[in-house]
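Complex shown without one protein chain; remaining protein chains in place.
For reference, chains read A, B and C in written order, and residue numbers begin at 1 within each chain.
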Amino acid sequence: MTALEPGSTWVVWLIVSPLAAALIAFLLPRVAAAIALANALFMGVAALALLDLVTEQGPHRYSLGGWGAPLGIDLYADPLSGVLLVVAAVVVLATLFYSRDYLARTAIGPLFWPISLFLHAALNALLLSADAFNLYVTLELLSLSAVALVALADEQRAVAAALRYLLASIVASLAYLLGVALLYHTAGVLDLAALAERATWTPATWAALGLMTAGLAVKGALFPVHFWLPGAHSYAPSPVSALLSALVVKAPFYVLLRLWYAPFAGAPEAVGTLLGLLGALAIVWGSLQALRQARLKLLIAYSTVAQIGYLFLFFPLAQSRSALQGVTVFILGHALAKAAMFLAAGNMHKCLGHDRIQDLHRVARELPVTLAAFAVGGVCIMGLPPSGNFIGKWLLIEAAFAQGEWGWAVVVVAGGLLSAAYVFRVLGHAFTVDDKPVDASGAPASMAWAAFALALLALTLGVFAAPLIDLIGGPGETAVAHLSSREP
Amino acid sequence: MLYSLAGIALFCIALRAVILATAPLRAILAVNVMSSGVFLVLVALARRTPGLVADPVPHAMVITGIVVAVSATAMAIVLTQRLRANVSAPTVEDTPGAGP
Amino acid sequence: MTNPERDTLARLARFGSTLAVALVFAGLAFAMLSLPAEPTGLAAAVRAELPGTGAANPVTAVLLNFRGYDTLLEIAVLLLALLAIWTMRRGQLRPQRDPGDVLESLASIQAPVMLVVAGYLLWAGGSAPGGAFQAGGILAAAGVMLVLAGSGWPQRLSGWPLRVALVLGLSAFICVGVAVVLGGQEFLAYPASGAATIILVLEICATVSIAVILLDMFLSVLRGRASRTDTTASIDQP
Partner (left out) sequence: MDVAFLFDLLLAALIVWLGWRALTSESLFRAIVLFVAFGLAMGLAWVRLDAIDVALAEVAVSAGLTGALLLAAFGGVQRSGDDDDEP
């Protein structure tokens, strides 16, 4: 066995540390919150170190058990997984910081901490996995921890939403697993890169493409199979909504992206176009539904349905490099902005006792920082500069023009206008002056500032975007460049 | 090959059942049958040609899958019980997903 | 909506879903029948590397060594599911109704037999079929039998002993993995000389955790049954 380069064990710590922290947080409930926060900080450091490593040395493989693919399981890190690990750590850190004060105002017990740590472990493991079956296990760990967190809001509709989410996600996982079975019996391996080398376009590969794409579309809430998302994301406790909308729902898309570059590279254009069309419909449908909602958290949840649509515009535009760059920056921007909006909404809910949009009158006076966080997050969702979402959309439009398919560019712009409509609808109510007696019970500053910090990061993401974009499209992405050049 | 065909038959029957199910326990039964179907495909395809030796990798994947399935089943059952136990909670104020 | 309309809709849904799954079945069957006849897979590779794994049973070698990382995550899934169930658990566990002499005497004979079988499976798992999951499953089933027969002792497992038993499997995996990394090898890469011992220790720890987690899931469902009040429930939206 070869000696390891120094520093290359970061991939291991990114997975083991949250798991170990979950065990400690379970055994010692008193220090659970501290353990979880310490772990989130460490995850930020480890993710940055890993990103630095893959930027310097290129994509990085790690053979668990020392066997190496295809017999063993490999972990794989490149700039794409690196930046997503960083943003996951940032969102989790802010959300858990917020949760300390949030949970004190609810009946939710200390088991929140180990479960959220399992969720973080699942997310990191998924982002680093290079093995089709291992991805199935990480998807299950992720879904089950997400469902568990939704069910923490112990009311009828949250429990019903959690059950619906669980059943949808089991069925989706099984479709994915059946696809894995077909791929394994076609190519005889499970490692994604090895699959890419050996897979040929037989009917079994076609069936696997259909099954796995369908399963991941359900898990990733692509229109029209997003039915489980609005309930699960809006009735969950607010920090959970933030984690789910910002991070968890992106994970299936990430898996699909990886498959698109590995075993399914060279899938016919029609499949990409279909996914893009569903994405476009998601943007329109989700935005229109968001406009109709009476409750703030449901509005934000439908906004997520719409924003997921943008991610799937990647598939028809996959030929040009700026599509991958655009969609990556978009994921980062949406993760930060959407987490900020859900945390802000949770703050309003806790202070006002409700989240009815038309009764948000006093928010501007009572909760200025919270409202600022929501407004800045909303501006990012609209895609105004200098937000990351703006850069992401810009790159997607660029990709559309590069391929001469300006129709997708129209969708991107129209979606921005629709999102402006629903964000301003909320802000309009929030800035209304009202003479009702002022309720003195403010939110703790920690909750407002956690949301605001995320919103500020989302807004200024565009400023840091240039080096980020170079990372994703640059020489570091050799594997992607290599695999995507394998056209039939 | 017989068993893999039986596997996809189970997958399809259970898929239909889970789409049409209204009672949670029925849906839970259906996803369990569905997972059995997938497992059957996973193992049986390794023996699609007579005389092949058993491949231990799908066996291990199925054992992993069985444990994941029982975890999810237990969670779903307890969620169902919570759903039945909560009566005081608010009801249909604004149902998500109910389109115009 | 009036009833006839509803019936028509239900019939349409039935017909549509039947048609859709029939198409899915046809597609999948065609895909499967068109698979190449020659063997694919990792069976040969597993056989070639088997001597260095510390397990003579290839399935155990895959579960605990080649793909031990999957197994680690899978035990995490089990534990997570139990924690999720704990957050939803209400009510007290009531003693079971009088089980009757037959069940009681059956359980008193069967439980020790199952214990022996589980021990054998665990021990034999290295070389013959069996291992942690099978042994854990059978132990949990023995516990279920005892509970149903009215024995109280499975329920007496609580507090710290319970928590330690629950985390034993996952902690053992993590400790072994980290120890190896600190020794300069890849995560979960066991030294060939000690592999058999390491696998046995991991299997014992995993068996305990799996058995206790599965049993506690069952007890939680029994408890949920006791605390229930009547209401109709549906996974459909109202």
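Keep in mind that, in the parts below, contacts are C-beta pairs under 8 Å (C-beta built on N, C-alpha and C of every residue); 3 or more make two chains touch, one makes a residue touch a chain.
Just so we're clear, the structure is a prediction, and the values are computed from it rather than from any experiment.
Displayed chains that the missing chain touches over the full complex: B, C (touch as defined at the top). When the omitted chain is restored, the residue from C:F66, C:W86, C:F133 or C:Y190 that touches it is C:F133.
Across the interface with the omitted chain, chain C contributes residues 57, 59-60, 121, 129-131, 133-134, 137-138, 140-141, 144, 214, 217-218, 221-222, 224-225, 228, 230-233. Residues 2-3, 5-6, 9-10, 13-14, 17, 22-23, 25-26, 28-30, 32-33, 36-37, 39-40, 43-44, 47, 54, 59, 62-63, 66-67, 69-70, 73-74, 77, 80-81, 84 are the ones on chain B that touch the missing chain.
Here, only the chains that are shown with their structure count from here on.
In this assembly, the C-alpha centroid of chain A lies 25 Å from the C-alpha centroid of chain B. For the pair chain A and chain C, the distance between C-alpha centroids works out to 29 Å. Mean C-alpha position of chain B lies 14 Å from that of chain C. Shown for chain B are the residues that touch two or more other chains, namely 8, 11, 15, 24, 27, 41, 45-46, 48, 57-58, 61, 64, 68, 71-72, 75, 79-80, 82-83, 86-87, 91, 96-97. Those residues of chain C in touch with two or more other chains are numbered 28, 32, 35, 41-42, 46, 66-67, 70, 74, 77, 80-81, 84, 88, 233, 235. Put simply, chain C touches chain B in their complex at residues 13-14, 17-18, 20-22, 24-25, 28-29, 32-33, 35, 37-39, 41-43, 46, 58-59, 61-63, 66-67, 70-71, 74, 77-78, 80-82, 84-85, 88-90, 133, 210, 214, 217, 220-221, 224-225, 227-231, 233-238. Of all the residues in chain C, the ones that touch chain A in their complex are 27-28, 30-32, 34-36, 40-42, 45-46, 49, 65-70, 73-74, 76-77, 79-81, 83-84, 86-88, 163-164, 166-167, 170-171, 174, 177-178, 181, 184-190, 233, 235.
Chain A makes touch with chain B in their complex at residues 133, 137, 140, 144, 147-148, 151, 154-157, 159-163, 166-167, 170-171, 174, 177-178, 181-182, 184-185, 190, 227, 230-231, 234, 289, 292-295, 298, 301.
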